[in-house]
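Structure record follows, encoded as structure tokens.
Heads up, one of the protein chains got dropped from this complex, but the rest are sitting where they should.
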Amino acid sequence: MIERLDTDVAVVGGGIVGGSAALFLTRMGFKVVLLERDWCGAKASGVNYGGVRRQGRPPEQLPLSQRSHAIWGQLPSLIGIDGEYVRSGHLKLARSEADLESLVAYNRKVAEFGLGLQVFAGAEFRARYPILGDRAVGGSLCPEDGHANPRIVSPAFARAAAKGGAVVREQTPVDYVERSGDRFVLRSGDALEVRARFLLNCSGAWSGRLAESFGESVPLTSAHPCMAVTEPIPRFLDVNIGVEGGGVYGRQVERGNVVIGGGRGFALDADRARPARNAVLTLMGEAVELFPELRHTHVIRTWTGVEGYTPDRNPIIGPSATTPGLFHAFGFSGAGFQIGPAVGEALAELVRDGRTSAPVDAFSITRFAKAEPALGVAASTGH
Amino acid sequence: MPLLQRVAERSRRAVSFVLDGQPCEALEGDTVLTAVLTNGQRLRATEFSGQPRAGFCLMGACQDCWVRTEDGRRLRACSTFVEAGMRILTGAEAVP
Partner (left out) sequence: MTASPTALPDFMALRPVIVGAGPAGVRAAEALVAAGLRPMVIDEAARWGGQIYRQPPDGFQRPKRALYGFEAGKADALHRAMGGILPAVDYRPRSLVWNIEAGALDVTCDGRSETVPFSHLILAPGATDRVLPFPGWTTPGVFTLGGSQVALKFQGCAVGSRVLFLGTGPLLYLVAYQYAKAGAEVAGVLDTARTADQMRAVAGMLRDPATFAKGLYYVGWLRAHGVPMHSGVRPVRVEGDGRVEALVWRRGDREERTVCDAVAFGLGLRPETQLADLAGCRFRFDAMDRAWVPERTAAGRTSITGVYVAGDGAGIAGADAAEMAGERAALALLEDIGHSFDAARAAHLEERLAASARFRRALTDAFPFPADWAASVPDDTLLCRCEEITAGILRQAARDGAAPEINRMKALTRVGMGRCQGRMCGAASAELLAQALGTGPDGVGRLRGQPPVKPLPFSAALTEEEVSS
């Protein structure tokens, strides 16, 4: 006996984007059904590094990112937990003079957005950050950026949405979706049928499939960030560290573990991945160069996940090019955690008003329309 | 009173080491765990509550026997042999 649900908005994907969209829509008074094929917030949203940062994003992302910064500041009132969120500052290191020049150039480029960036170099840098190794020659600090625990933050959005009245179904893959009259019809096996006026495609690395069913080809590939964590050690690092050019990042949580990330894992199948040995060893080598404190400690666990990447590393956010009532939000290319809540809010605004308060035109799905045919459905074995 | 009690193999060469700043003796062939627990009753304090721990499985599985040396190294006490001159810290108050 198939269960039928009629609703205003169907959200496919319960990560931080889908979860926050469901939450904001519920608060606006819409009826929402969220379908998640695994557990909410367990994919990229739950296994990423946990950096909550604006610094480093391209200027076109900063309005949304600033909006998200304000939402993060209200986290407990939104999702009921503090998610171990701290505004520790984000320090992006320069490991060469060329890196330093890039940081200064970025500083100038984003001056209008008021991130409060400060660049340090030479003696002043070493005096401020004596615990860093010799490899860094300077850095750019965003004092109010920080980090949080994605494992508990991301599922909390969908939980809060459910508490607010949204219907949230986990272990519920969407096998079939189509437009029927003025409704979207979604089916999960023989068990569930959902009819909705609006459809939000927030299915992360797997969003290409849903987009394809509405005639939209997206060049989305999968990548697997390599993450590792140490045993708990005495606190030595207060700031969230990244490097210009990317490749390694590290933060120390209150319990003392140091989370480090960099390099890539490999796919075991369409859904699962594992950190690659070379990535783990390289990451550890880079980390101990940056943080000599680590030289006597141990990595106790590694992990990875599946993230969706676009060719220009900007997400796809906004209305479908083919189907009214369908909105996309995916392809965050490894940088979706901080910006996710504002994207959820933007999606809710699109449903309610047909437009967003923070601009999203740069993220239109149409920018890929003239590009090569899709490289393949998302979540293929990306490397 | 120390946790571990020697019941055999007592005629081995002595090994001098330092435990929480105090000179102590172990026997050659002792693991660090044996060396420390025949002299005291803890190996470490937990990172979160500060409660004392003294190992558990003695076969490298529980990971509850990691000790620190004064120069910052970390050793798994049950699977590392004590060496002369090792300077082990358990976080315990030194017993006069």
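All chains are identified by letter, namely A and B, in their written order; residue positions are counted from 1 within each chain.
In the analysis below, a contact is a pair of C-beta atoms (placed from the backbone, for glycine too) under 8 Å apart; a residue touches a chain by one contact, two chains touch by 3 or more.
The structure displayed is predicted, hence computed values, not measured ones.
Within the full complex, the chain left out of the display is in contact with A, B. From the options A:H296, A:R313 or A:R352, the residue with contact to the unseen chain in the full assembly is A:H296.
Mapped onto subunit B, the interface with the missing chain covers residues 1, 3-13, 28-31, 34, 38, 41-42, 46, 48-49, 51-64, 66, 74, 78-79, 81. By the touch criterion stated above, the residues of subunit A touching the omitted chain are 39, 42, 46, 151-152, 155, 159, 231, 268, 274-277, 280-285, 287-288, 294-303.
Criterion: only the chains that are shown with their structure count from here on.
Touching subunit A in their complex are the following residues of subunit B: 47-48, 66, 72-74. Against subunit B, the residues of subunit A that register as touching in their complex are 231-232, 255-256, 296-298.
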